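Data first, discussion second: the structure below is written as structure tokens.
Complex shown without one protein chain; remaining protein chains in place.
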Amino acid sequence: MTVTSEFLDSSAAPAGVHQGRGNLNGDGTLLSVRDLAVTFGVRGQREARAVDEVSFDIRPGEHIGLVGESGSGKSVTSLAIMGLLPDRGVKTSGEVRYDNENLLTWSSRRMSSLRGRDIAMVFQDPMTSLNPVVPIGTQVTEILRRHFELSKGDALARAGELLQKVGIPDPKRRLKEYPHQLSGGMRQRMLIAMALACEPRLLIADEPTTALDVTIQAQILELLKELVADTGAALLMITHDLGVVAGLCDKVNVMYSGRIVESATRRVLFGNPRHPYTGGLLESVPRLDSPRGAPLTPIPGSPTNVLPWTHGCAFAPRCRNAVDDCRRVTPALRPDGDRELRCHNPLSDDLPDDQRTDA
Amino acid sequence: MLRFVLRRLALLVPVLVGLSILLFAWVRALPGDPARALLGQRATPEGIARVNELYGFNEPVLQQYLLYVKALLNGDFGRSIQTGQPVLESFFEKFPATVELGMSALLLAIVVGVPLGYYAARHQGRFIDTAIVSGSLLGVVTPVFFLAILLKLVFAQWLGWLPTSFRQDARIDATHITNFYVLDGLMTQEWDAAWNAMVHLALPAIALGTIPLAIIVRITRASVAEVMHEDYVRTAESKGLSPAVISRRHILRNALLPVTTTIGLQAGLLFAGAVLTETVFAFNGVGQYLFSAISQRDYPVLQGYILFIALIYALINLAVDVGYGIIDPRVRVS
Partner (left out) sequence: MTIPLPPAQGPFTGNDPSGPETGAYEEDERGLSLWRGAWRRLRRNPTAIVGALIVLAFVVVAIIAPWLTPYEPGSTQWSGEVSPTSVPGPSPDHLLGLDRFGSDLYTQMLFGARQSLVYGVVSTALGLSVGTLLGVLAGGLGGWVDTVIMRAVDIMLSIPSLLLAVSIAAVLGQNAYSIMIAIGVAQVPIFARLLRGSMLSQNKGDYVLAATALGIRRRRIIIGHVLPNSVGPTIVQATLNLATAIIEVAALSFLGLGESDPAVAEWGRMLVAAQDRFEAAPRLALLPGFAIAVTALGFTLLGEAMREALDPRTRR
């Protein structure tokens, strides 16, 4: 396979970049997750279900958000899609549909030729995600040479162009350097360059800005947005920060303790959150348009204070709206107007339509 | 890099100076007066007078020390009481044998130890891992001399597969150029002699190499187990790289850093182990020489050997640090 040049030539239209790269699923989705469940079990200890009943679709070029606190299972979901969970002590069930096949049934060999080429990933901590003893050039070229038949020289040349593209100055020199010679922001740019090197159809970004300085965060998000738009890749943005999702995603899934609790388009979700958890998340984000002096409302308790889903609603111990049923009956994810919702006693839907605004 | 090496060499100076003071004091602390200690049982009044003259034992202490250092700098490490031969000369004569043995032992330890440790780490918690870890623990706690005796008993005396002692059979008329017998055999194309020397090396090398082998297995396992869960390994996996590339470039290259340091430390300890191993197998190297020196109270030899070993130990560790710098770019900069 030869390298398509559209990515480097940003004036070219994004559409069509991925034509001939494999098919979409029958229903027109690029990736479709159905009833994904991941269970961790250490010998002799209780099994822990990290992810359960997770379903969502990603269409070509679409930006999907997966939002939740740490421990909500959002990263485990992404690792399950990538086939990067450890073999031992982990049980995965459900379906990750791609190119009309279930990725969960693929051999590790087949998955590895898909990873990096069709689906790529950017991780949270750029300080630890790059190999400290391998030159930057090698780390970028190795992915190119793995998936495309490139000579060493061609791969290096292309790696230089990639670094340029992600805004790393003096790429020729940088290629010979080592990660510790770069700042955190520069390293994240490198990771993004690597992830987009093969122009994947789907980019999974797992908290890509969390470990960075606040001033750098916006730059990196902007860069991601731009590059994803250029290449026409779909984006699965995993974050705990609703602010990140607000400027980026078409559709948002909110996860709590391993399950999706609310799923809607960005407009619907931000305009009128129905799940008390989503509501709590939104209220704890400072807003420019709130009245002066209005206090931020944090969600009480901590994410470790959960009820097992088998006994009721996991969020019940922290929920202001909790009713008796919440501690007895497991809520199901049900369609609720223009969204899906997992709640016995949701927040009211009483906002007049004209007050629904984007965050 | 050159500055790094020079700085390390400079750091070595105080250690060597301190060691020379210590060894100087040591001879004076030996039972009896120093001349008698250096001459041993065969000390005659004339001999004592001669030694006192030679080493200036009648001079003030500071003067004596300076004389000692001056002699050392001139390559005079003293003379053996038993043979009267200069200590350094005997060392150089016998050193190739010990180096040959030590290198074989270390090579064995690395070639077997690193893969075993790696394999155990990749199969953590399974039976094979438990077996390797338990085996390495046994290797660590078995005294060198006991293992040597055991190997000799089983493989040389009971089974008769390998020779019990010496570096080469006496019947072999080999040409010795470098005193590395295997190398000599290969250089002169006396294949029989080279093979014979290798056969003689086998048991001593296994005996001497077992402890470093066990330690390398353990360090490699611990290190690989840690590196395996590093974020950058996950990044490499997310790039779809082949398992071979991930293992070699991303796991091993990082995991071998602590292993390198360990190998350096072990190389030094081999010189202590060689004393015991060479003695059991009557392997004519510096180790056996030292053993006889210890039992004969041949102190000049012991004194010279310790200084000699300290020097070589330091040089090995310097080499290891340089090697470390080559693998790890972070060290190079600082």
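Labels for the chains are A and B, by order of writing; each one numbers its residues from 1.
The rule is short, and it goes like this: a contact is a pair of C-beta atoms (placed from the backbone, for glycine too) under 8 Å apart; a residue touches a chain by one contact, two chains touch by 3 or more.
On a predicted model such as this, the values are computed, not experimentally measured, just so you know.
Enquirer: Could you tell me which of B:118, B:181 or B:271 touches the chain that is not displayed?
Expert: B:271
Enquirer: With respect to the chain omitted from the figure, which of A:70, A:93, A:108 or A:183 is a touching residue?
Expert: Selected residue, touching the omitted chain: A:70.
Enquirer: Kindly state which of the options B:9, B:61, B:107 or B:137 is in contact with the chain not pictured.
Expert: The missing chain is touched by B:137.
Enquirer: For chain B, which residues reach the chain that was dropped from this view?
Expert: 14-15, 18-19, 22, 26, 29-31, 124-125, 129-130, 133-134, 137-138, 140-146, 149-150, 153, 157, 211, 215, 218-219, 221-223, 225, 258, 262, 265, 268-269, 271-273, 275-276, 279-280, 291, 294-295, 297, 299, 302, 305-306, 309-310, 313-314
Rule of thumb we're sticking to: only the chains that are shown with their structure count from here on.
Enquirer: Report the inter-centroid distance (CA atoms only) between chain A and chain B in whole Å.
Expert: 54
Enquirer: Mind pulling up the chain B residues that touch chain A in the complex?
Expert: Against chain A, chain B makes touches at 125, 230-232, 234-243, 245, 249-250, 253-254, 257, 327-330, 333.
Enquirer: Which of the residues in chain A come into contact with chain B in the complex?
Expert: So the residues of chain A in touch with chain B come to 43, 82, 84, 88, 111-117, 120-121, 123, 125, 128-135, 138, 142-143, 146-147, 178, 180-181, 191, 194-195.
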